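First up is the structure itself, then whatever we jot down about it.
Removed: one protein chain of the complex. Kept in place: all other protein chains.
First chain written, first letter: the chains are A, B, C and D, and each begins at residue 1.
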Amino acid sequence: MNLLLIFISAAVVNNYVLTYFLGLCPFVGVSKKIGPAVSMGLATTFVMTMTATVTWLIYHLILVPLKLEFLQIVSFILVIASLVQLVEMFVRKVSKPLYDALGIYLPLITTNCAILGLALFMVMKQYDFIEGIIFGFGAGAGFTLAIVIMAGIRTQLELADVPEPFKGAGITMITAGCLALAFMGFAGLI
Amino acid sequence: MKVLTFRKGIHPKEFKELTEHKPIEKLPTPKEVFIPLQQHIGSPAKAVVQKGEEVKAGQIIGESTGFISSYIHASINGKVKTIDTFLHPLGLSTQTVHITSSEEANPLVTDSDTKSWESLSKEDIISIIEKSGIVGLGGATFPTHVKLKPPKDKPIDTFILNGCECEPYLTADHRMMLDFTDKVVQGVLIITRTLGVKKAYIGIENNKPDAIEKMSKATSKIPEIEVVALKTKYPQGAEKMLIKAVLDRTVPAGGLPMDVGVVVNNVGTALAIYEAVVENKPLIERVVTVTGNGIKEPKNLLIPIGTKLKDVIDYCGGLTGDNIKVIMGGPMMGITIGSLEVPVIKGTSGILCLKDGKNFAETVYPCIGCGSCTRVCPMNLLPTKLARLSEKGMWEMANKMGILNCIECGSCAYVCPSHIPLVQHIKVGKFMVNQLKK
Amino acid sequence: MSSFKTSLAHEFTKGLWKENPVLRMLLGLCPTLAVTNSAVNGLSMGLAVIFTLTCSSTLISLIRNIVPKQVRIPTFIIVIATFVTVADRTLAAFFPTISKALGPYVPLIVVNCIILGRQEAFASKNPVHRAIIDALGMSIGFTLTLTILGMFRELLGAGSIFNLPIMPESFDTWLVMILPPGAFLALGLMIGIANWINSKLGIKS
Amino acid sequence: MDISSIFYAIITMGVLGFVFSAGLSIASKKLSVKEDPRITKIIDLLPGANCGACGYAGCAAMAEALVSGKAEPANCPVANSENLSKIAEILGLEVTEKERKVAVVLCQGDTNNQKKKAEYLGVQTCLAAHLVGGGPRACNWGCIGYGDCIRACPFDAIHMSENGLPVVDREKCTGCGKCVEACPRNIIELHPISRHVFVLCKNRDNPKLARSVCKTACISCGICERATGGKGFKVINNLAEVDYDLYTKEPVLPTDKCPTKCIVIVGNPGET
Partner (left out) sequence: MEGKKTNKLEEKILYLSPSPHVKSGESVPRIMWTVVITLMPATIMGVYFFGIRALWVILVSIATAVITEASIQLMRRKKITVYNGSAVITGLLLALCLPPSIPYYAVIIGTFFGIAVGKHAFGGLGYNIFNPALIGRAFLQASFPVKMTTWTPTLLQQKCVDAVTTATPLGLFKFEKVTTPYVDLLWGNVGGCIGETCAIAIIAGGIILLVLRYADWRIPLSYLGTVAILGGIFWLINPEQYPDPLFHLLAGGLMLGAFFMATDMVTSPSTPLGSWIFGIGAGTLLIIIRLFGGLPEGVMYSIILMNSVTPLINMFTRPKILGEKK
């Protein structure tokens, strides 16, 4: 039950994008179409789960015993950067269409705040190993949920008569605001 | 009798009472006719008469130029004045033979030539039909002889005569079934024989009980022909809907009726086939419903091909006002005509004149997503989505959503509370998608 | 020489408006939205970014020729992370309240797209003085945007600016403005206004 | 902080760094995908309008095609010659100077000249009007006047005149051909900028019909053909055409002789 709550909390109640503002670059950049949005969401979920696993190990097995907690930013980011670059190379090799669809945002997963944020939050909340992984997975699922909903809305908005200055980022932000308003309904769920 | 139908569709007000009780009248021979060499789907015919040449009604003046093409005949006795471009009801001007009537009367080929058709071979019949320039008279104008020669890998087992006339206002087919019952039935027999099918259905909407009764009586002794009553619903007369209703077979998307072993023809076509095969009379005139509140005396007229709309309208007492919309065909799928100088062609099933043209400019609201169009689209498309995609130039997406399956029946635009010209947007989309495919 | 000066001036001013990282390039949105619930927080975050971006741009511009291509991004990030750690610790030591208010978003400067983006797009390709000017322009543009956004949200959400009460006592604060939805809405509005001004000025996006 | 923690920090980061960089460098070898560095350079040199005039999906696709030898720099009609030669340099090609093409609207049927046929109440775009009823103007060959070409132009080089006829800005026009594609009546064509004499009519109807719909329609009278002795103008299918191959540099222009004034000099001689 506890794990379920952690998952729901990370996925909906404290949705990464809509309440912590993490992972906004890809959220804005890759939500124009459903297909890429789904792949981005899945890629991020994958990286997030992996990150949660690896950073938990590094933090608790290396940094804490050596009393090097102050190195967390540097070491986490190093781990994440390498991990993402590996994923990038892998995707590029395996699926060119996927690589093309994600475009420059794959390297930007590195700088996806959601991922480092995830690691930092995980440490802050003092989750144990399994909880950490669930937390990472839930956060990824929440990110995927938000970005796919957003992509659906934006596909529809492409046919809409949005006022010129609001086209693109403006209306995306406003839509995100409305979504955030809607997600407030989940408050108190846990 | 069980009443058959298809899913979805609409039921617009019929307005058939204007002409449905008026027997077919013959239009006096006009002073001049303009006969376009392109009156059918396919390549245009090639003129085989010269300027100044005397021609007789029924004489071939244009020869078929390909597999999908058709012959064109003079519709009156007279002299070829010019062969040049002239206005065409479908828009672009085309090569047209202009014939002025000669003084003498216009005796057409008469019933005295009647011959028995039973002795003719299949090939002979098809050849006569081809030489007589018969095309689908419901409006599609697809050359009929091609339809009667289906490819070997598409066996045909059923013929359906389309007597639905689901378009409001139009009564031409209805009157043909009443006034020429036996000829139509004989026409059906010729077609079934030529196709070599065992079963033929005559589908008639149940708003024409008199036609159902008369046709049933006429066919009661012919076992292979069955008259079926269909629910009065638009677009019941569209091929795919008709096949669905009568046989419960679904024509595959992008396919033709012959893919499910069916050939569909219109009442007018059957009549024309009878006249061509038995009476030796090529397609030089056709029954047209002239109707609407914009015309003084609505009538069902037998009109020589090539007669100018103006002459027809004058015969019917002229228009009733200034702001008139003149439509060739029915109100759902017909096209508006910008000039009364254009001629009646083989595909003209009706001339509809509607009053108060200014009121046609309805306020267009944005789509409010009410879903009415989706509920009525007989092809199960999403008309509003297709129209929006087309409007925004997203052709690829439109193609993916099946824009080419639209039969342009107009049901969606009929019900649209926002008055969006959905059909026009979709027509543009279809045109562009086809362009891009090339 | 004059062209040299104008180009430097251009490098500086482009960040303020034309290529404003937040409003025009949509970079660094996470802190923009997260910490602008008050003007002070926005400004502090901006200052932290000015420090980090300028320092890391300088360093990366200096070492740009000796870093192999494959490991450039990790290298950039480590450099950035180092300076961020410095900023984070400094804030925590001298301004504990602000540090607490900004929470994990200071460490998250590491992954702020503006900083990495500038390294990748500019500092790693340009000499030191240009890199510094560019970094200053960008980060000041960022700071200004954040401060204004913070002022707007604080005004409506708490009735004050820089903690000074502005609105009359009877003003009923719009709580939503300091909540997440308010952040999105205010930023969307600001982007819209910026685009509108630009279209009036004839600058194409 | 004591010495040992600094020591540990350095060791930890060093080990971590070593492990990951080793992993990465192995991976980069194993998983490397060869990408031509020239592509990015060429993308920078292409105009970036993604207009598609080259026949590819956009400038990036064009760059790939260029590198793979499927396209030539000259296929891009938009880029200036300086950039084209730079691209050619990157590719190691010789670039041939080509003459700039601009769009010409071959119709004068504005609302003053062309008769009005009917009230048109449908969708206000040329294509839609062309497909349904042909729009409000009488000529079936001429300009409909709803400005599809103007909306299609990515360079803001075509504008509607007061009387509803598109006018090309010959300086801004890059010859990308978007308007040519957009015009359902095909009255816009691309011509080398050095051409100035045009028959501004596409009406192939018989003279009587043509004259009845538009004041400035070509009525195929043949005066132009006779005036140039057949070397310059020819009437084919009811329409006079300029024979640019035979057209001499200094022609006796029959512009003043054309009874409907449909032969016109467009642009200024000498412009490039």
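Keep this in mind: a residue touches a chain if its C-beta (ideal position, glycine included) is under 8 Å from a C-beta of that chain, and two chains touch if they have at least 3 such contacts.
What you see is a predicted model, and the numbers here were worked out from it, not measured in a lab.
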item	value
Interface partners of the hidden chain - shown chains only, full complex considered	A, B, C, D
Contact residue for the chain not shown (choose from D:Pro47, D:Pro73 or D:Gly133)	D:Gly133
Residue among B:Leu90, B:Ile337 or B:Met432 that touches the chain left out of view	B:Ile337
Of B:Val326, B:Val344, B:Leu389 or B:Met432, the residue in touch with the unshown chain	B:Val326
Interface with the undisplayed chain - residues on chain A	34, 148-149, 152-153, 155-157, 159-163, 166, 170-171, 174-175, 177-179, 181-189
Contact footprint on chain D, counting only the chain that is left out	111, 115-123, 128, 132-138, 145, 164, 212
Positions on chain C where the hidden chain makes contact	172-177, 179, 181-182, 185, 188, 192
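Convention: only the chains that are shown with their structure count from here on.
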item	value
Which of A-D and A-C has more C-beta contact pairs	A-C
Inter-chain centre distance, chain B versus chain C - centres from mean C-alpha coordinates, in Å	69
Residue numbers of chain A (touch at least two other chains)	74, 78, 82, 85
Residues of chain C engaged with two or more neighbouring chains	74, 78
Parts of chain A lying in touch with chain C, wherever the complex brings them together	18-25, 28-29, 70, 73-74, 77-78, 81-82, 85, 107-108, 110-113, 115-117, 120-121, 124, 163-174, 176-178, 180-181, 184
Touch list for chain C against partner chain A, complex	26-27, 29-31, 33-34, 73-74, 77-78, 81-82, 84-85, 88-89, 104, 107-108, 110-113, 116, 176, 179-185, 187-189, 191-196, 199, 205
Complex contact set, residues of chain B against chain D	82, 84-87, 91-93, 335-339, 357-358, 360-361, 391, 421, 424-425, 427-428, 431-432
